[in-house]
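Of the protein chains in this complex, one is absent; all others appear in place.
As written, the chains take the letters A and B, and residue 1 is the first residue of each chain.
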Amino acid sequence: MKEEKECAFVIEGKMALPYQYYAGAIGSQFIVALRDDKRILGVRCEKCRKTFVPPRQSCERCFSSLTDHWVEVGSSGVLTGFTVIRYAEPYQPKEPPYVLALIKLDGADTPIAHILECGDARNARIGMRVRAVFSEKPRDTILAISHFEEE
Amino acid sequence: MGKEKEGRELIVSRQILSIPQHFSTGPVMGRFLAELRDNKRIMANKCPKCGRHQLPPREVCAICHVEATGWDELPPVGTIRDFDVIYYASPDPLTGETRQVPYVLCWVDLDGTQGDAPFWHLLDVDDLTKVRRGVRVRVVFADDRRGATEDIRHFEIIPDEPIEGGDAR
Partner (left out) sequence: MTKNRNVAIIGSGMSRFSSHREEVNQPEMIHEAVVEALQDAGVMLDDIDCVLHGNMELFEMVHQPDMWHVIGDGVWGKSGIRLTTGGTTGATLACAADNLVASGLHDAVLAIGFEKLQEGHTTGGITNMADPLWGRSLQTGALTGTGAQKIIDEFGVERARWAAMKYRTIMDEHAMRNPKAHRRLRLERRYIKETAENSPPLAGELRMIHMCSQSDGACAVVFASEEKVRQWKANPAWIVDHETVHREETMIFGSQKNTQRVAAERLFKRTGISNPRQEIDVLEMYDPSAWWGLDWLRDFLLLSGDEAIKMVENDEIAIDGAFPVNPSGGVIASNPIGATALVRVAEAAMQIRGTAGDHQVAKPVRRALASGFGGSLWTVLMLLSKEKPEQGAETHG
């Protein structure tokens, strides 16, 4: 038995491969508006009376097409939830500790997830008003908004 | 940036996803890999019921479903049962490297193997016409071994040995 356990060991491996993900036509318009115009766009389903941010091609509930139902939402909104990330892992947008927040922008019915810069994490409060700070450098992802801060 | 399609930019996110992995060998594969690494020995395990070898070894006999408790060292020589000449190399996700093509993979019945347990590995050969079923080959071990498939560099043809079975292919 002991001899068997001595024979067991761990093999290190790695998978490092290139992938590419397409935002699609709708997702691309959203990103381009963030990046080039500093505008945040959503789409509205009139049937369900919901404005979805980030936008998507169809309503998940009633399947209505939302492709030409663009609305602009505010770049400010309300914090509806948050968590404090304390552990370090690869692929994080910034070094911990940082606050990962859910923000319901003015005019949107769905919150988006983003980073809240508020100094000490204890300053974050559900219900606080926050505003988007756009990135100086052009970015092709949600990080075209750099972070949110208290209004 | 993205491609222009009907005047609209299409966003694409390109990422290299690099994921570290750790796999436990367990005692059975652990012994097999440790013997390769430390002693340049190829160990197959043997079923106490049907006497079949399993190579690489596994805990249970695939046919009898009993614990395969026997261990036998198999010699590093055998006969090619079949082979594959690969002309299209995919990059190795562990190293990013691509093998030079064409290269040959072969299934070898090591001498003394009981039952169907052909050993699968690369075959180093300059002249593809030399590769036939029945050709006698031997293992070439790597100098730098760590308990992995690469501990064996490849098989090579044993020169001047007659082809077993005289197969045309």
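Following the convention adopted for this analysis, a residue touches a chain if its C-beta (ideal position, glycine included) is under 8 Å from a C-beta of that chain, and two chains touch if they have at least 3 such contacts.
The model shown is predicted, which means the values in this text are computed figures rather than measured ones.
S.K.: Out of B:50, B:77 or B:105, point to the residue that touches the absent chain in the complete complex.
M.R.: Considering all chains, including the one not shown, the answer is B:105.
S.K.: Touching the hidden chain in the complete assembly: which of B:21, B:39 or B:69 does that?
M.R.: Of all options in B:21, B:39 or B:69, contact with the hidden chain holds for B:21.
S.K.: Considering the whole complex, not just the chains shown, which residues of subunit A touch the missing one?
M.R.: So the residues of subunit A touching the missing chain come out as 11, 13, 15, 17-27, 56-58, 60-63.
S.K.: I need the residue numbers on subunit B that touch the omitted chain, in ascending order.
M.R.: 2-3, 5, 10, 12, 17, 21, 23, 25, 29, 32-33, 56, 62-63, 81-82, 84-88, 90-94, 105, 107, 116-118, 120-122, 149-150, 169
Everything that follows uses one rule, which is that only the chains that are shown with their structure count from here on.
S.K.: Touching subunit A in the complex: which residues of subunit B?
M.R.: 1-2, 5, 8-27, 30-31, 33-34, 93-94, 96, 147-148
S.K.: Note which residues of subunit A are touching subunit B in the complex, please.
M.R.: 4-5, 7-25, 27-29, 31-32, 90, 140-141
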